[in-house]
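For reference, the structure I am asking about is given below.
Shown here: the complex without one of its protein chains, the others still in place.
Should a chain be cited, it is by its letter among A, B and C, assigned in written order, with residues numbered from 1 in that chain.
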Amino acid sequence: MTVAVKFFASLKEQLGCDGATVEIGEVATAADVWLQASGGKAMPGNVLVAINMEYSGQNATVHDGDEVAFFPPVTGG
Amino acid sequence: MTVAVKFFASLKEQLGCDGATVEIGEVATAADVWLQASGGKAMPGNVLVAINMEYSGQNATVHDGDEVAFFPPVTGG
Amino acid sequence: MKIEVRAAALDPWREVADYEQAQTALHGAAGAAAVFVGSMRDLNEGDAISAMTLEHYPGMTEKHLAKICTAAADRWDLLDTLVVHRVGELHPADPIVLVAVWSAHRKDAFEACRHIMEDLKSNAPFWKKEQLQSGHRWVEKNTAGY
Partner (left out) sequence: MKIEVRAAALDPWREVADYEQAQTALHGAAGAAAVFVGSMRDLNEGDAISAMTLEHYPGMTEKHLAKICTAAADRWDLLDTLVVHRVGELHPADPIVLVAVWSAHRKDAFEACRHIMEDLKSNAPFWKKEQLQSGHRWVEKNTAGY
């Protein structure tokens, strides 16, 4: 299946990439998507995950066509 | 001694008077001033007292030249 | 700090904007502004209200409002405070009171603004008389704030 990956803020800078389209096996979690999109890097402990713009856990199941976003703690307001 | 008396809001309407200059004996409390200024009426239980624009008790001592105000519960804001 | 009891109309957002603009010490220092505006409702205790008269105790009111703001500045870390309160005749939707507080941080601004407003409602010598279709009545107490 195909998922769209997005990285934001300091994570985007660290990875040198703001996103990618990833091909991954039919059964995958957000953590699996991270591994593939980051080229096998360990996910920093404070990274937040959103699937289709809703906060999710790293172990949430990803479906074909999903948008999976990874970002550092938020600092708006 | 002489004290200036002020009444506000519903109390002013009930007494038909917004204030008076009262002559009273040398030792007097705010309650004594009320009695004299109101013509001997009982003070309603919820009346607030201010002496020289500071909240005071009914039994606070009044001095010559003081301004003694009586008013109902406040309802600003 | 500015305290004003005013018989003329109040445009609260313009008032806050102009005051903030003039207080240059706030610029870059105030990370937070918390503002409360109380306005006249056309309904109270189930009755339609067509107008309201606000009476106050000239002199004591200003003194008491200044005391409230000074007490808040002792308790919280504040940069500035603005309080404006209407007196005289008001109509539905007219702004009655404006409380604005500036601080470096939002916790202080939020807490001080609410505290000043509650203290004002509980203690500042203002009285409201409502005009109903059937005559007028004095408001006897305020609604609870906490």
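As a convention for this text, contacts are C-beta pairs under 8 Å (C-beta built on N, C-alpha and C of every residue); 3 or more make two chains touch, one makes a residue touch a chain.
Since the model is a prediction, treat every value here as computed from it, not as a measurement.
Peer 1: Report, in label order, the displayed chains that the undisplayed chain touches.
Peer 2: A, C
Peer 1: Kindly state which of the options C:Val5, C:Met40 or C:Val139 is in contact with the chain not pictured.
Peer 2: C:Met40
Peer 1: May I ask you to list the residues on subunit C that touch the chain which is not drawn?
Peer 2: Against the missing chain, subunit C presents residues 11, 13-14, 16-17, 20, 26-43, 92-93, 104-107, 109-110, 113-114, 117, 143-146.
Peer 1: Which subunit A residues touch the hidden chain?
Peer 2: 6, 8-10, 13, 50, 53, 55, 69, 71-77
Going forward, only the chains that are shown with their structure count from here on.
Peer 1: Round to the nearest whole Å and give the separation of the Cα centres of subunit B and subunit C.
Peer 2: That gives a centre separation of 27 Å.
Peer 1: Hey, how far is the Cα centre of subunit A from the one of subunit C, in Å?
Peer 2: 48
Peer 1: Using mean CA coordinates as chain centres, what's the subunit A-subunit B distance in Å?
Peer 2: So the centre of subunit A lies 72 Å away from the centre of subunit B.
Peer 1: Would you give the residues of subunit C that are in contact with at least 2 other chains, written as numbers and ranges?
Peer 2: If we look for residues of subunit C contacting two or more partner chains, we find none.
Peer 1: Where does subunit B touch two or more other chains at once, residue-wise?
Peer 2: In subunit B, no residue touches two or more other chains.
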